[in-house]
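Yeah, one chain of the complex is gone here, protein chain that is, but the others are all in their spots.
Each chain carries a letter (A, B and C) given by its place in the written order, and its residues are counted from 1.
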Amino acid sequence: MEEASKRALVIGGGIAGIQASLDLADMGIHVDLIEKKPCIGGKMAQLDKTFPTNDCSICILAPKLSECYRNLNITLYSYSEVQKVEGIVGNFSVEILKHARYVKEDLCINCGLCVEKCPMRVEDEFDRQLRKRRAIYMYYLQGVPAIMTIDKKNCLWFTKEACRICEKNCEKEAIDFNQKDELIKINNIGSIIVATGYNLIEDIDNDILKNYGYQKYRNVVTALEFERMLSASGPQEGHIKRISDGEEPKKIAYLQCIGSRTDRGAKYCSSICCMYTTKEAMIAHEHDNELESYIFYIDMRAGGKGFQSFLRRGEAEYDIKYIKSKIAEISIDKNESPIIVYEDLDTSEIKKLKVDIVVLATCIIPPEGIVKLAEVIGFELDDYNFIKTPPFSPVKTSRDGIFTCGCVHEPMDIPRSVAEGSSAAARAAEIIRGG
Amino acid sequence: MSEQEKKEDVRIGIFVCHCGSNIGGLIDCKALAEYAKTLPNVAHAEDNLFTCSETGLASIKKAVEEHDLNRVVVASCTPRTHEPLFRECISEVGLNRYLFNFVNIRDQCTWVHMKYPKEAYEKAKDLIRMGAYRAVILEPLDTIIVNVNPGALVIGGGVAGMHAALNLSRQGFKTYLIEKEDKLGGRLNSLYKLFPHDIDASEFVENIKNNVQNAQNLEVYTSSKLKNIKGFIGNYEVEVEQDGKKINLSVGAIIVAVGASLLKPNNLFGYDGKNRITQHELEPKIKNNEINANNIVMIQCVGSRNDERQYCSSVCCMTALKNALIIKEKKSDINITILFRDLYTPGIDYEEYYKKARKKGVLFIRYGLDKEPTVEGNQIKVYNEYIGEEIIIPYDLLVLSTPLIANDDNKELAQILKVPLEVNNFFLEAHVKLRPNDFATDGIYIGGSAKWPVDITESITQGYAAASRASTILSHETIEIEGATAYLPEWNKNLCKGCEVCINICPYNAIKKNEEDEIEIIEALCKGCGVCGAACTKKAIIIKHFTNEQILAEIYAFGGK
Amino acid sequence: MSYDIFLGCVIPARLPFLEASGRKVFEKLGIKLNDIEGFSCCPDPTGIEQIDHKTWLTMGARNLSLSKRGNGSIISFCSGCVETLKGVNYFMNKDNKVKDEINKILKKIGKNYDGKTNVKHFAEVLYENLNKVKENIVKPLEGFKVAIHYGCHYLRPSEIINWDDPFDPITIDEIIKTLGAESIDYDLKMECCGNPVEKSDMDLSLLMIDNKFKSIQQSGANCVALVCPACFQQFDFKQRELNKKNNSNYKIPIFYLSELVALAFGYKPEELGLKFHRVQPKTLLESLQFSAKI
Partner (left out) sequence: MSVINFKLRNQVIKHNASLSYCYQCSTCSGGCPVALLTQGKYNPRKIIEMAILGLQNKLIKEPNSSIWLCSTCQKCVELCPQKVELTEIFTLLKNKIFEDGKVPEAFLLQGQAILDSGIAIPYSKAIISRREKLGLPEIKTAPIKEIKLLLKETNFENKILKGSK
């Protein structure tokens, strides 16, 4: 048998993919890390804090992002997608489509002058549409690589052949409107790790959120939106405000299992919501220690390390009220304050609760593009389109030499994603080292 | 005397980080940077929204070059997570990594003084000034390079340990797997079927054992215990005792995968081991078709999620569901009632499994911690909060779901390895979030239920993960380790009176007496904790990077203003 | 196009004027309604079904078996009848054991039901023929601010009714808009009118409709449109009762959807028997320049 080559390919630059890449690189194995978005970091970069330690998410993530960028054993392909995979375990070759940023990566120093001058205002994806960005933009403040990207769909030059103001203002002459998408071929890949993360149910068209007035009532937001609202670098710069009137909330209700554990959406449990909801309530409480929090749940699922104590702390120190009740629907009053009707199980009474903001813990769903990727690489998906893994081979896919980690195969929290990242790295290393 | 000590040559750059709003939200970072500029020897100061971002790092590098800086101070979060990054950054522009000083104005300032912004601002000024004064007399240090023994020791032959060992051996590392029982397999040996696919446990475990037995580079020692350990990352000398005889092994990394034990529910719910038994005792009965009950009641969270043992053991719900389903499959008209508090079936397969149990007619009744079920003769009384009254359930077999608890001998092992335990005596990892399978001590890793109760799937994940972490060390012929260690310089040797306080006090066994009866510090073992330096009555031992002068400079800077 | 008309009990025997507008509308649309001999009570899904499911299935299946002329297609002006007939279809087709059991009983009277009769609500047919409705409008209903009450059984259970969104329906709104009227949203639009609980708790039933009226009054609507005779009775009959009980002053005209369509088609109020409504729509109609003669 031909000697296995010393390269690994990791698809997806979220925390799972990052951990897999760093472990492999630290083993001396060269890693090609592919990220679809302009910057690596994934969902973790969008979070404000992380449970159960309430560490600042980007603060603990940033060193890892930098490490990925600096490590000589990692070649980072951001804004890129895998197009084709050929070969067999131990020797794959892969074609990558690197999208044109229209910014020369080696010249851009992320000074921000172009952003300042760009006249276009576009919904910001990273901030979950809660803020506008420009047509030339950094994907997020702490993003890696720290390079601007021109969003072709919204750039005046590409849509109307006008403007080019960014070009005129760039002192480094880094803007290049003639840049083309690039096809890159990588050979000698021993093993591939798929870590393309997840989407949320609000990302796709659906009826489930309708009953909760999502996108109809401005003070009904999803958990990830709320996470951005909490974040210091988010659209509200760390001050929680109602979207309808900018008032600071005094009562917030968190609704669990939105679109999960139901025959009317996803049957599975989204795994992380019980915990992050408590975390969000704690952080919100830290913003305002008179704030009241209500968490409506079916089963509190807190099996991880320190999770139960975390819930106890939430109750005792942060005034969180846990109410076992799933909410049927939401209405609003004249001030656009959401009104929740629920049954108080202790008394069997049906109660009305008016709050200032409702936060929906929406269900994790498989990532966009997974069906195509499954075809390209040739692994099987389960009934929901998560990657299928055989019993007791948690990071293995149906195809030899292809591994997976993180939420792309099942909803999971960050520690498990990290462990799986390492785990996938170990399996890939076995193959690359001919074991 | 080195050149850097001459003050006129010292050019400090100070970077004040907003850390988003963690710092910037409370105190004025711009003003802090302006203040920093007024300090002696400071050639440049600026504030950044996130100094640790690639953009922030780029501005450090730019400033070093533009202002010819030879000291860098970052005032930000905590060295615990970010010091390596900034050190790496300045070394990329040619500065010695130890010419960096970290000033903690987040964890130790804005976070703890959240309600006092004015005072926090003043404290931040003090801290920055102290940092700048210390920076002046920082000295360049070399890191220490040590060889790595490409072998691994895995402690624990359960499912996590076996997978870790298999992986490492397949990666080509000589691996030793030690197990205290007389056979491999751990708790798997006593299980019947495994959720959520109801795979036969004995088949599954035999299969792995075969792989272990046939693996190259893998040596197994059963009935063996770790007795002693010497050395440091890359170079451990391990003493294992097997049936009374000593075996010495040399390895570069160690994995702890000792699993957990089951709580015996003595004095709980009338446990008698006969018709009031544990899930664990139920399994062989199912296997041997010894169930002759018509009404089975299972109680969850027996001895867990209470004040004594706060945690959720995370595997018991699935275990109960599994056993209920298997019984139902064998005889569908047996009534099975599960009394639970919150059903823990996260993810896809487990929730589906839960639903399957409902489909097969298993009855679920929720109870609260404040209203636990009571066993009275052949019936169980439980307060049903859903209808607000007590319900009577007749039973002829009561099954208690007890949690996984930390092994009795965890303490002993933790002492040998010098790794910490958490409050429940499970092993404590380096960082719950981002270093789930590392210990704070480099070179030692952790996986499986030794860290926290996990199911088989996750044990396997963690076994591999720990192997991966170990491999990041074992894959190198040499590694660099921290240069900021304790140090007995030639010129201080005459001060030492040989009192051995340092030897006795060193938690890492890094100090010994050599053949000439002189104190010798093994730098590779030293973590730079400083206790020896503090304890040395003659002030002979110097702690590099934390010299008395450097610390006094900080103190003077604070009080001298 | 033709359907066998299933009138049920309440409309022909208590509210025949609703039947009048219905028949006129379909005549105008050129959709033939065949009168069939021998229908019994559907029977009532909020009454008979609740006490004896089997009897409900059997009588319903008998009714369904009678529809042959319209290629086994039944239309009804009543949401309750529609739910029963669609429901009986649902249960019989879902489980062959049920079908066999019911047919065994039907055999005693020489009948058999194959489960194939198609059932439609009249609003369903109107919506399907919205273009035809539009073509026939001669007097658009300008100034009608309509609070639509869909009623539960027109929509739910959606698995059985299989028509429109169970919580966010559009069909009647579309018809109302097509007629040139305005559909006014109100908070309790999707709430139950309370008619079925009349049998066990009259006060509760009154409370439910009272809340609806309050919500409608707040909305600025000047009339109500609905498609179910049970709802009609609840809305039209209970206003006086509430006024007496609570000193309120409800005078909200209640229209059957077919009545509004007929008015838009140019039928005169007097042809439709609008005078038989308990809450007289006269003032409203006058103010909107519809013939005053009722």
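We adopt the following convention: a residue touches a chain if its C-beta (ideal position, glycine included) is under 8 Å from a C-beta of that chain, and two chains touch if they have at least 3 such contacts.
If you're wondering where the values come from, they're calculated on a predicted model, not measured in any experiment.
**Q** Touched by the hidden chain, which of the shown chains?
**A** Its contacts among the visible chains are A, B, C.
**Q** Out of C:G72, C:P157 or C:G180, point to the residue that touches the absent chain in the complete complex.
**A** Result: among the candidates, C:P157 touches the missing chain.
**Q** Looking beyond the chains shown, say which of C:C9, C:L130 or C:L242 touches the absent one.
**A** Result: among the candidates, C:C9 touches the missing chain.
**Q** Looking at the full complex, which residue from A:N73, A:T262, A:N385 or A:S398 touches the chain that isn't shown here?
**A** Residue touching the chain left out of view: A:T262.
**Q** Can you name the residues of subunit B that touch the chain not displayed here?
**A** Per the touch rule, subunit B residues meeting the hidden chain are 295, 335, 337, 343, 355, 358-359, 361, 363-366, 381, 384, 386-387, 389-394.
**Q** Kindly note down the residues of subunit C that lie in touch with the hidden chain.
**A** Per the touch rule, subunit C residues meeting the hidden chain are 7, 9-10, 12-14, 16-17, 19-20, 23, 35, 37-41, 43-55, 58-59, 62, 105-106, 108-109, 152-153, 156-158, 166-167, 191-192, 194-201, 204, 207-208, 211, 273, 276.
**Q** Touching the absent chain: which residues on subunit A qualify?
**A** Its contact residues with the unshown chain are 211, 257, 261-265, 298-299, 324-329, 341-343, 345, 347-350.
One rule holds for everything that comes next: only the chains that are shown with their structure count from here on.
**Q** Once you've mapped the touching chain pairs, tell me: line, ring, star, complete or other?
**A** Drawn as a graph, the chains make an open path, so a line.
**Q** What chain is most central when centres are computed from CA atoms?
**A** Per-chain C-alpha centroids compared to the overall one single out A.
**Q** From the mean C-alpha coordinate of subunit A to that of subunit B, what's the distance rounded to whole Å?
**A** Computed from C-alpha means, the inter-chain centre distance equals 25 Å.
**Q** Need the CA-centroid distance for the pair subunit A / subunit C, whole Å please.
**A** 49
**Q** Roughly how far is subunit B from subunit C, going centre to centre by Cα mean, in whole Å?
**A** Computed from C-alpha means, the inter-chain centre distance equals 67 Å.
**Q** Can you tell me which residues of subunit B touch two or more of the remaining chains?
**A** Not one residue of subunit B touches more than one other chain, so the list is empty.
**Q** Would you give the residues of subunit A that are in contact with at least 2 other chains, written as numbers and ranges?
**A** none
**Q** So in the complex, the part of subunit A that touches subunit B is made up of which residues?
**A** 15, 19, 23, 26-28, 50, 52-53, 55-56, 58-67, 69-70, 109-110, 141-146, 231-233, 237-238, 261, 267-269, 271, 286, 299-309, 312, 345-346, 348, 382, 384, 386, 391-395, 410-412, 414-416, 418-427, 429-430, 433-435
**Q** Looking at the complex, which residues from subunit C come into contact with subunit A?
**A** 167-168, 187
**Q** Which stretch or stretches of subunit B touch subunit A in the complex?
**A** 19-22, 24-25, 49-50, 52-55, 57-58, 77, 81-82, 84-85, 88, 92, 114, 167, 169-172, 194, 197, 199, 204, 305, 310-314, 342-352, 355, 385-386, 388, 422, 426, 431-437, 451-453, 456-458, 460-469, 471-472, 475-476
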